[in-house]
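Left out: one protein chain. Kept in place: all the others.
== chain A ==
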Amino acid sequence: MQSAVAVSNLTKTYGKVAAVSEVSFTMEPNKIYGLLGRNGAGKTTIMHMITAQLFPTSGELRVFGEAPYENANVLSQICFIKEGQKYPDLFRISDVLDVAGGCFKNWDNEYAYSLVEEFRLPLKRRMKKLSRGMLSSVGIIIGLASRAPLTLFDEPYLGLDAVARSLFYNRLIEDYAEHPRTIVLSTHLIDEVSQLLEHVMVIDKGRLILNEESEMLRGRALTVIGSAAAVESFAAGKEMIEREAFGSLMKSTVMGGIDEDEIRRARALGLETTAVSLQQLIVHLTNGNSERGAVRL
C-alpha cells in the first residue's frame, strides 16, 4: 500500500543546532498517529517539513508518494492546523469557513456549521474579537470538516476548556470512523488522547526514540514498590526507566517482558504493582539528561 508519509534520515539544522536529526518513519494511510514529545523536541519542525513549509537540510521526504514542495497534487490533500493559527483580523468566522471550503476538496460545509453550533461559536463575530479558546475551536472545526486525506493537528487546543476538548475527541473518533483518513495529533495532553491513537511516535531532542503501535505499549511497563532487595531482584534483566529510593524502600519502573506471569512474580516477591500510563511512560523516557537511543521493548 502507498504510504501517506515516508521520511528517511530527515534532518533540519539551524547553524550548529540540529532541530531534527536523522528521523526515519512511514505513516500508513487511514491511521491516527500521535506525535509526542517535550517542548522543543522537533515535532512542529517535522510537521512543517511534511507540509512543505520548511525545507529539510537533508534526507528524503515523500507525502502520498511524491515530494510535497510546490506540489499542488499533494498539498491539496493536506490540512495542517497549527498551534496558535492566525487569521485575518477582519474576517468573520463565516468568512474563514468560506475560504476553507474553497481550499479542501472533501470539505463538508453542513458538518462545519453543525460543529460551529456544538462549539457555541458566534458565526458573525470578527476573528480579532474571538477569545484564544474560540480561535482554537475554529481551527479544530476546519481540521475536522476539511476531511483532508492527511490532517495534522499541532497542539490544537490552546485555551480550550475540558468540555470543548472532550467534544473534539468525540467528533474526531466519530468522523474518522465514517471517513477514515490519516490523522496526526501532536499534543502534550497524552493521557487525554492515548486511547484514540493507533500508533505512537515519540520525538526527543530531534530524534525519533519510539515508534510503536499504541496497543503494544499498554502494559509493557510496570511500576513496582517494595523493599530495595525485592525490587532489584525483580528488575534484574529488565530496563529500569525510573528508580527512586526512600530508606529501605524502592520505587522503580521497568520495561520489557512484562506479562501476567511477571506481575504475579512481582506480587509473590511482596511488591506492590501499578500500571504505567502512556503519559507516565513518555515522561520517564524523555526526562533523562543522558542521550537515549531508540527504545527497546
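Assume a residue touches a chain if its C-beta (ideal position, glycine included) is under 8 Å from a C-beta of that chain, and two chains touch if they have at least 3 such contacts; residues count from 1.
One rule holds in what follows: contacts and distances are computed from a predicted model.
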item	value
Complex member absent from the view - protein name from UniProt, among "Protein-export membrane protein SecF", "Ubiquinone biosynthesis accessory factor UbiT", "2-oxoglutarate ferredoxin oxidoreductase subunit beta" or "GntR family transcriptional regulator"	"GntR family transcriptional regulator"
Of A:24, A:131, A:170 or A:287, the residue in touch with the unshown chain	A:170
From A:161, A:191 or A:272, residue that would touch the chain that is not displayed	A:191
Selected from A:61, A:231 or A:276 as touching the chain missing from the view	A:276
Chain A residues touching the omitted chain (full complex)	31-32, 166, 169-170, 173-174, 176-178, 191-192, 195-198, 214-216, 218-219, 275-278
